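Removed from the display is one protein chain of the complex; every other protein chain stays in position.
When the chains are written out, they are named A, B and C in that same order, and each has its own residue count from 1.
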Amino acid sequence: MATYVLAEFKDEAALCAAARRMRELGQKQLDAYSPVPVHGIDEALGLPKSKVPLIALIGGLSGAVGGYVMQWWMNGVDYPLNVANRGAHAPPANIPITFESAILLASIAIVLAVILLSGLPRLHHPVFDVEGFRTASLDGLWLSAEVPAAEGEGVVRELQKLGATQVERVAEEQR
Amino acid sequence: MPSLTPPVPKLPIYGQPSSDGRRHWQSLDALAAEPATAPSPEFPEGADSPPDGLARRTFLQILGASTALASLDACRPPRQKIIPYVRPPEKPLLPNTAVHYASALTLNGYATGVLVTSYDGRPTKVEGNPDHPSSLGGVGMHELATLLDLYDPRRAKGFRRGQSTLAYRSLLRELSALAATHQADGGARLRFLLGANASPLLAELKKRIQQRFPRARFHAYEAAGHDAEREGARLAFGRALDVRHRLDEARVLLSLDADFLCHGPDGLRLAREFSAHRESGPEMSRLYVAEAHLSVTGAAADHRFRLKPSEVLGFGRAVAARLASTHGLGALAPLVGPTRLAREANAVADDLFRSRGRSLVLAGSRQPAAVHALAHALNAALGNAGRTVEYAPAVYDEATGPGELAALAADAAAGKIDTLVITAANPVYTAPGDVDLAAALAKVPNTIYLALREDETSPRCTWNLAAAHPFETWGDARGHDGTVSIVQPLIQPLFESLSEVEVLASFVDAADAGAWTILRESWQRRRGGGNFAGDWDRWLARGVVPDTATVAEPAAPRFDAVAAAVRAAPASAAGLEASFVPDTKLLDGRFAENAWLQELPDPITKITWDNAAYLAPATAKKLGVENGSKVELRLGGNKIEAAVWTVPGHAEDVVTLPLGYGRRRAGPVGTGVGFDVAPLRTAATPWFAPGLAVAPLGRAKHAFAPTQEHFSMEGRDIALLFDAKAFGPEKIEHLRGPVPTIQKPVDYSKEPYKWGMGIDLTKCTGCSSCAVACQAENNIPVVGKEQVLRSREMNWLRIDRYFTGSPEDPQLVAQPMMCQHCETAPCEYVCPVNATVHSDEGLNEMVYNRCVGTRYCSNNCPYKVRRFNFLDYRGDMSPTEKMVMNPDVTVRTRGVMEKCSYCVQRIERARIGSRVEGRKIKDGEFTTACAQACPANAIVFGNLADPESAVSKLHQSERRYDVLHELGTRPRTAYLVRLRNPNPELT
Amino acid sequence: MSATRTNTALDRKGLDELEGAPVLVGRPSDKELTHELFQPVWGEMRRGWLALFGICVGVSGLLFAAIGYTFAKGIGAWGNNIPVAWGFGIINFVWWIGIGHAGTLISAILLLFQQKWRTSINRFAEAMTLFAVMQALLFPLIHLGRPQFFWWLFPYPSTLGVWPNFKSPLLWDVFAVSTYFTVSLLFWYVGLLPDLAALRDSSKKRGARIAYGIFALGWKGSAKAWRHYRIAYLLLAGLATPLVLSVHTIVSFDFAVSQLPGWHTTIFPPYFVAGAIFSGFAMVLTLIIPARKVFHFEHVITQRHLDNMAKVLLATGLMVSYGYMCEHFIAWYSGNKYESFVFFQTRQRGPFAPVYWLMMFCNVIVPQIFWSKRLRENLMVVWVASILVNVGMWTERFNIIVTSLHRDFLPSSWAMYRPTWVDWSIFVGTLGFFGALFLLFLRFVPSVSASEVKELRRELDHEAHAIAHPPAHGVGRGG
Partner (left out) sequence: MSALFRPRANTAFRLVLILLGGGAVGALGGAMIWARVPAGTGQQEPLLQPVQFDHRHHVVDDGIDCRYCHTSVERGPSAGIPSTALCMNCHAQIWNKSPRLEPVRESYFSGQPIPWVRVHRLPDFVYFNHSIHIAKGVGCETCHGRVDQMPAVEQVAPLTMSWCLECHRNPKPFLRPLDQVTTMGWTPQGDPAALGRELEKKYEVHSRTSCTTCHR
């Protein structure tokens, strides 16, 4: 069972520095929390580039292709009708919907991606057990490390050493 | 209604060889099975049909009900029942298949032959009978609209004497007893007031009554009768003759206030003959019309002379003067007189003389006998008699004018009448202002009134009898040329009612036999011997009794008598003149309860649901009134209120007042619509009178509901009008032919049919028959005045009317406008659900059941021919009203777009019929409802893939153009420009 | 519009002078911002709010009653007819859709162009977009003759075997508007996530915390999430920007693709988009000026914001005027008699001429006052002008739809259009419904994005720092 060690820092520089230090110390399961994105925290935590753009591209392309194929198949193949002497498959008329479905699917893909990649929805998380952590969405800057219960004490000390204003330990509850 | 069941009549189908086999017919009114009228809720006549067991039993539609009463319902309804025959008729009708029966409809004395379409025993449509000389296949709006009267749920039902209701048998008994009381004094106190009707059977019954009651008297009354014509002939020739015009021979026509293309007993035939000679070339006829209000005929004229009705005689005399002085027709010399339009009169006279023998002068039925006599004299002098006009012994010769009514009223008021039988149409309402018939009737102990509906006359009468509709009873009738038709029923009476024949027969104790027996026996007697049954079937099948037309005879006018009458006629007086006209749609008001006609736009003014005091714009200005102003009209001692409407081309100082409106007791449709002008009429001056005073009332304006508010083409090439001599195909080159497009035109040559239509504007008179025919054929709802005011009328086919030239003397074009079936239809590509698309044969299809009602198609239709069901116009139909529906056409629900389909149901019927037989559809095998109705043959429909078809020829005409051609819609309906043939001396 | 911040040669003071008022007054701390911006949500119901909300709900009731009446009676309850088959329904649709363009535009385009003044008003504008689009979405449904079959507009496999017609601009509309609504909603919601989490963590009542907690989906503000979030928000903005342009372009196709004189015009797409932005900004101003006052947001939504929006009104007003000019010019220059009739006869002299001249006044004349800085700074003037612009844009749609339709090709079919009480009820009702939704938004959702203002404050700090040391400073969220 994992233990989360949470530490609050008073400014971004301290937070980034602490993150970097913790990583140097071999901590892998690190995360930082802040009301707004923190400059440099991605490198500090060694986070890889987000996959969201790729997913958006896939969503958009499949929307465009799907949208066009749908129109072509429905009006041009499955039930071709003579509509005002226009060809059953009328490419210029298919542009708007192709575009719209591309945007729609891309957007939905993006939103689903950002939610799922961020591990959401997850109403409960062990870090929420720390009362003080409520500042993380308002004005606080927090760093967390997920460590085996045995290592908890060491990490707490290390973080205090890095200038954390407060450090809390919380154990992941049995679900 | 057991007693009403005609014994065992049979109905040979039109166009089918008849057999002598007994084929029995009863009714099909189970369709109507109205609990209120049927003895048992279902299959009433099954229970009470004659015991011979051969009568046809109830046949509730096998597949019909669903389609007949169709609505676009998407849910799964409960399982329906299928009701088959118990015993099929000997020659069973195919379920859901149309058969046609020939009959005839009488209006104002004379009959028009019709073919009635019947589905499963339900008459659903009236067509003209091509074999009938007064129809030639065309049909008028009144014949068409009669069908709606048949199914009117508010028709009179049953028989009432005072407050008590009478059953059929007891009614006949009581009538018989009443008749017996008159036996003693030879019927001295017994009177009859009938409508004009040339029916031989009625004549015979009258004779029989006269035999039993030698002192009884018959009166006839028509509010808009043809007395003047008969009187004029009597004046000129000294005997009763009918005037028969032969327009196929006439090249120059002068109409003295004669609206012969629309009104009149022979209008359909005259329209066809007239239009046949409106082709460009030396043979093209020329029409002059002298009249006050713009009539359909006036609108078709090459020259119109705007004259007060009282000035028409003077114009005719001036023509006579020129003919006498310049062209040496001395016989006319005693007739001459002055006119204010001398130049025009001279030109007309010259023109008439140039075409002598092939010219024709016609006089209108509103003009006094002197004008008719003058016309006879002119025709005789011009050598037209026997060529463009024939005279034959009168088919009907009774006085029907208001004088008759006045005499009757006087006798009644004097207490000289005990029993008065009224079958004339609503005389209390139509009586002139100086004939107080209502008060006079109160003095008659027994007033027996036979009428289709409760009306103004009903409460004044002590006996109220519901009349059977002409489609419900047997009778006979004569056309204007004397041709006899047997009137045969198409359905058992929907409501308890009886016919005029039965009422009269009850006075000779013969009614018990029923109309069928009375009629058949009468004809059997008349025919004598031979194979009567076979003849009878043939008459019924063809709709005419052969060799019954009157034979023309030579007749020479007595110029001196004519001259005396002409000189005795009162001169035109200065000042405002009142001119009464029978309304184009409602006539004398008898069609006031007919919603199809009420909503039909007036052919000239396009007003629906109203009449108006029509006057010239200049006169309106002088009087300080404008469209919709309410005015008080005073004439003699009488006054009425009305609202005015200005009509370009109307004569000045005349107010035209159409009869037939302002009904006080018509029904939910007609009551209170328009203004009753009858109080201003007098028995002496029923049609026009000087001394009219008009006082604006200055109150709120009357809301008129015209379907067209704008009559100028704004310089656009829409309804084209050219002088025949000035016209050349190059003038319309830009309005036809291929248009540049990036779309490759669809190839329709793979299909055997390519439907199209051609409309010849030169032939079209704008009479509006087609519009009513379309309404009847395609289940088009009536929406009411409120909705018309909101511009939501539903007519698929509208007749646009454009005025060009000056407002004083405009030229007119009528343009039937319906879906043009554009090959690149703008409506189609905007429909999001593919509810309107093109068929493989090039029809612009409207799929009601797919329509969600975005109305985008209508916005994008440049012709604005699409109609939208803004409200549920069908929701509260009574069972009988549903019966008028054509089962071949879906009844549209609320929220659905609709439009002309080129009568696709007829196309599909014809296609299936021909393909089952393994052949192609022949040209002319079927046509659209509008084309079929058109008396002038202006509309032609057919297969454009067949270069020999009539419509292909129209499409190749040098006069052909497309409306809004520059839009590239490539319409399938082509128009042919209207050509006029003006007299160069008058331009 | 404003100096770019890469112009480092200017000092802060100079920038302020050039840009006018600051986008944020003072340098409030995160705590202060949280407190101020969440106050309307945390606080108690106010009586004024309740009264206004009551009125709006009442007027919405009128809307739904009128819609119910329309469903019961049919479209005949409206004033529509033939030839004017589209009336108030489509006017309102286009008008609301137009208004619904400002939000996404402010959010997305200004984000892409890194306009800092977007931050305090984007949430507000986006909410307005959503609610306006919701009003607009009502109309395609209720204006159908048979709304019970609305789903035939969607391409689903039916047992009928038939499909919608993809050539119809109305179908494009279905896709465009539903995509627009979906994307706007997602964009708004994604932008809202951090604030929902903040409310979850800061609300006083447990019930409120749970409610916000559910909608926050468990957002923790973790760096791992921010990493996806930042790029996602930027991408959404990147997608929303062409979407905004496309939506009103497609709405304009409803008209431009037809061949009706007055509709059949190639200028329509750009001119509709400009008009949409014009009316959208006008509506934002109409709403934000009183809201800012009531909630004391003056230092967050500063004079600078209002000034910029007034300038946008001026700019888009000029574009719209240019559109009018083009229409008239082409009508004359093309020599098309139908078109010139519409533009020089029907509109200017026809029975609806007053509507035309009102449109000209509101859309062409009124925005010209914004040339004056003094007038731009007068809140009352700006507010009244913004309302007039809204009126003007409504009359523009009336002109396009009704005036063009009521007199088209064949004079025989010309007819008048008279709206009924149902038309007016629905129109007024949508205003009430919009108001009710907007009041709910003001009450339960932070109307200014707290997280973004916090970020803005950091950016401004960086900037102040960077004046002296031109930095390779990081972008803000999505920046």
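Following the convention adopted for this analysis, a contact is a pair of C-beta atoms (placed from the backbone, for glycine too) under 8 Å apart; a residue touches a chain by one contact, two chains touch by 3 or more.
Bear in mind that the values here come from a model prediction, so they are computed numbers and not experimental data.
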Open item on the list: For a quick check of understanding: of B:Val847, B:Met877 or B:Leu986, which residue touches the chain that isn't displayed?
Closed with: B:Val847
TODO: Can you work out which residue in C:Ala66, C:Val162, C:Ala198 or C:Ala291 touches the chain that's missing from view?
DONE: C:Val162
Open item on the list: Can you tell me which of B:Ser275, B:Thr297, B:Gln488 or B:Ser901 touches the chain that was removed from the display?
Closed with: B:Ser901
Open item on the list: For a quick check of understanding: of C:Arg146, C:Lys167, C:Arg200 or C:His248, which residue touches the chain that isn't displayed?
Closed with: C:Arg200
Task: Contact with the hidden chain (one of C:Arg209, C:Lys337, C:Arg443 or C:His462) - done: C:Arg209
Task: Residues of chain B in contact with the chain not shown - done: 42-43, 46-47, 49, 57-58, 60, 62-63, 66-67, 69-74, 76, 79-88, 92, 94-97, 837, 839-841, 843, 845, 847-850, 888-891, 901, 904-905, 907-908, 912, 915-916, 918
TODO: For the chain that got dropped from the picture, name the residues of chain C it touches.
DONE: 156-162, 200, 206, 209-210, 213-214, 218
Task: Interface with the unshown chain - residue positions in chain A - done: 79, 121-125, 128-131, 170, 173-175
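The working rule: only the chains that are shown with their structure count from here on.
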Task: Comparison of A-C and A-B (more C-beta pairs in contact) - done: A-C
Task: Geometric centre distance via CA averages, chain C-chain B, whole Å - done: 59
Task: Centre-of-Cα separation between chain B and chain A, whole angstrom - done: 80
- [ ] Calculate how many whole Å lie between the centre of chain A and the centre of chain C, each centre taken as the average of the chain's C-alpha atoms.
- [x] 29
TODO: Could you tell me which residues belong to chain B and also touch two or more other chains?
DONE: 826, 829, 831, 834, 837
Task: Junction residues of chain C, two or more chains touched - done: 162-165, 167, 169, 171
Task: List of chain A residues in touch with chain C within their complex - done: 31-42, 45, 47, 50-53, 56, 60, 70-71, 74-75, 78-79, 81, 83-84, 86, 90, 93-94, 96-97, 99-101, 103-104, 106-108, 110-111, 113-115, 117-125, 127-128, 134-139
Task: Residue ranges of chain B in contact with chain C within the complex - done: 74, 708-716, 718, 787, 790-792, 798, 800-802, 815, 817, 826, 829-834, 837, 850-856, 858-860, 862-864, 866-872, 893-897, 963-964, 967
Task: Partner chain A, residues of chain C touching it in the complex - done: 29-31, 34, 155, 161-167, 169, 171-172, 175-176, 178-179, 182-183, 186-187, 189-190, 194, 197-198, 200-202, 213-214, 217-232, 235-236, 239-240, 242-243, 246, 250, 253, 450-452, 454-455, 458, 474, 476-477
